[in-house]
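A protein chain is absent from this complex, but the other protein chains hold their places.
Lettered A, B and C in written order, each chain numbered from 1.
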Amino acid sequence: MTYEQAASTIAERFSGVTVETGAPLIVSVPVDQWRAFAQFAKESLGCRFFNFLSAVDWKDGGLEVVAVVDNLDDNVSLRLKTRLAPSPAEAGHDEAPRCASLVPVFRGANWMERECYDMFGIVFEDHPDLRRILLGDDWQGHPLLKSYAVDTPHPPYR
Amino acid sequence: MAVKAPIPEVPAPVWRSFKDLQEFEALRQQRPEGDKHSATFESLTEGIHQFPGGFVVTTLADTFFNWARKSSVWPVTFGLACCAIEMMATFASRFDVERLGMVPWASPRHSDLMIVSGTVTIKMAPMLERIYAQMPDPKWAVSMGSCANSGGPFRHGYHVVKGVDRVIPVDVYVPGCPPPPESLLNGLLLLQEQIAHFRRTGQRAAPNEKVD
Amino acid sequence: MIDTAVQSQVAIDYSAGERLTMNMGPQHPSAHGVFRAILTLEGETVVGVDAVIGYLHRCHEKLAETLTYAQYPSIASKTDYVAAMTSEFAYVLAAEQIGVVDVPKRAQYIRVIAAELQRIASHLLWLGTWCMDMGGALGGGATVFLYCIRERELILDLFESLVGARLLYGLFQVGGVRYDLPDGWPQQCRDTLATIEQRLIEYERLLEDNPFFLARARGVGFITRELAEDVGVAGPLLRGSGVNFDLRRNLPYSSYGDFTFSVPVEPEGDCFARYRVRMVEFRQSIAIVRQALDRLPDGPISSRPALKSVAQIRIQKGEAYARVEGPRGEVGCYLIADGSPKPYRMKWRGASFSNLSVLPHVLPGHKVADVVAIMGSVDPVFGEVDR
Partner (left out) sequence: MTGYLPVAIYLAFIIAFAVVMLSVSRLLRPNRPVAEKTLSYECGAEPVGDAWVRFPVGFYLVALVFILFDALAVFLFPWALALRGLGVWALGTMFLFLAILSLGWVYAYREGILEWR
């Protein structure tokens, strides 16, 4: 299964998806098809290896969730992207950005999504136990947002 | 946002042989509560001390006890990060700490020294404080590596404590990132010399309110 | 008069004792760093694991957005501080892929030599701490540990003469390598590799027919192939579960294609399979370093101009995901550059983070002693887990 075949099967099966051809196939997926596309990538494209899932804060452009899944046998790597609403810290509204969780598809997404929630504040729907993984549970704010200063004081230790 | 680094006011350590007994006596009076012996023994020595010429007895006794404490300081294995790997190399056979009478021990209950090797994060600080508190009393602390000394390369990270002396009183600071085993051994020798001479900095670096 | 009717109903079930929540906390001899596992036990068998990490979260990804391309590689080496070379490799490779910076051939070879020597040193530390965790069973806790650290010191001497540092180096820079091989270094390197090759045979003789070691390693900690891929486990754990995937061969970077080496794969997926994979990787790395030393080309070692200011390197707009085969698995650096001297976003894919996230799926059902053996065979490094 080469990159071209992957691109063609994606194009015919998913309409709203834009594909950038190249060594890693960069696929931007609309939010509502996020889990469906991941399921499709795992079954028909054979991308069973879950590499990582993370997020990028484009300030006003909104939060972007990035996931990389690979097909180890044919060395095909897929980089899935989806754009969410900007985070409340910047855009002023108080509703946290939501995204469908990939845990039902890839069990490896469990800790990765907890880290995205911890660092960006993205709420992943029907994630088994969405709580902070790296910082203490009493931590205010989501550090990796662009609006969070790098060394904000934290009494009593800083 | 230029953040000026606070300079902790750690008094200059005094590690040289004594000029005379008066200086040993002065240091003996200042020693912290943890270094003293049991209450009965202290009252006994005070009695002998008032006796004319009694200070010779008590000073010799203290020197002997300090020598005993110095030559068997057991570090608790408290490895946090990269410095822990260098600490392991120091515990291993090439740079052996057992020559100094230090047996690396896993539980704080049997150890006298805590070598803080690695970055102290805000989530880890209460644990570190609890383990230091659970160590029996004459206890010392060595801050190994620039992360433990002052936060090091991660000083401006939001989750990093700017130096372990904000959490526990530290006696010897070992510079380096990571400090090679030779400089850790040098730090441990300085600690032993400090134990033998009672002089302990022990003071917690008070955080500078203006900056923090 | 005691009411006998009540007594008959109270049937005490002695078989299953109450569940004990035990805390294998941050400060634990076999915790390989600051990892806290809250184990719920039934007698000796682990029933549930709640892993708490984050005790060494040093804000790597936030700091990457405030440090320039020349400053960050030495901080990157603190993510996986047992294999500092491969950590720097990933960051530098990502920056070069975006900025299309060409790396001279000699620098690529020196990078391969440094990465493979680092793999040997890291595996030695893994073998030492793992056998110390299984302590008493192997003739006194520290026997194998002291042997392995003695060999590791030989390699650290090599790095000390090459770079000047023992554990965390600043060898890699965007565009090449900072130091060239001092004269006499290749010969010293060949002697060290010869000694280590002999010592490996000693370790295998010491461990492989030791009934205690086999009882604790064989048949313990099964990671099925499906679970391994699903969780994203990488490196020796993946190859120990039967997946024939190695970045150095499948997606060769920095002229790994010029060397011939075989990739060990073990189908069983238990601790012993991972041990076998790493022991074979020792020898493959030795072979790679020898080939690289024999065919080391001359020429410049870096295409980066002398820096007058730290913010001199600018990488144009773009993004790249560089993947490097570290001793613990795939170390990835997803970098987004925006033309300024500092990256816009840097996501670090630590191999140990995914390797560790397989534990809650694997541990239930094992005895408490096996938890320690499995943790050792997973070989997590917590700079990489907590970043």
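The rule we apply is simple: a residue touches a chain if its C-beta (ideal position, glycine included) is under 8 Å from a C-beta of that chain, and two chains touch if they have at least 3 such contacts.
Keep in mind the model is a prediction, meaning the values are calculated, not measured.
**Student:** As a test of the contact rule: which chains in view would the missing one touch?
**Tutor:** Visible chains that the missing one touches: B, C.
**Student:** Looking beyond the chains shown, say which of C:38, C:70, C:206 or C:227 touches the absent one.
**Tutor:** C:38
**Student:** Taking the full complex into account, what residues of chain B touch the chain not shown?
**Tutor:** 33-41, 65, 107-109, 127-131, 133-138
**Student:** Residue by residue, what part of chain C touches the chain that was omitted?
**Tutor:** Chain C touches the missing chain through residues 14-21, 23-28, 31, 36, 38, 42-44, 367.
The working rule: only the chains that are shown with their structure count from here on.
**Student:** How many Å are there between the centre of chain A and the centre of chain B, using C-alpha atoms for each centre?
**Tutor:** 46
**Student:** Roughly how far is chain A from chain C, going centre to centre by Cα mean, in whole Å?
**Tutor:** Chain A and chain C have C-alpha centres separated by 25 Å.
**Student:** Based only on mean CA positions, could you tell me how far chain B sits from chain C in angstrom?
**Tutor:** 33
**Student:** Could you say which residues in chain B touch two or more other chains, in rising order?
**Tutor:** 123, 156-160
**Student:** Two or more other chains touching the same residue: where does that happen in chain C?
**Tutor:** 54, 57, 59, 62-63, 66
**Student:** Help me check something: in the complex, which residues belonging to chain A touch chain B?
**Tutor:** Residues of chain A touching chain B: 134-136, 143, 148-154, 157-158.
**Student:** Over in the complex, which chain C residues touch chain B? Could you list them?
**Tutor:** Where chain C meets chain B, its residues are 25-29, 33-34, 54-59, 62-63, 66, 74-75, 78, 81-82, 125, 129, 145-146, 149-150, 152-153, 156, 166-168, 382-383.
**Student:** Can you tell me which positions in chain A touch chain C when the two form their complex?
**Tutor:** Against chain C, chain A makes touches at 24, 48-52, 54, 56-57, 66, 68, 72, 75, 77, 79, 106-108, 110-111, 119, 132-136, 143-144, 148, 150.
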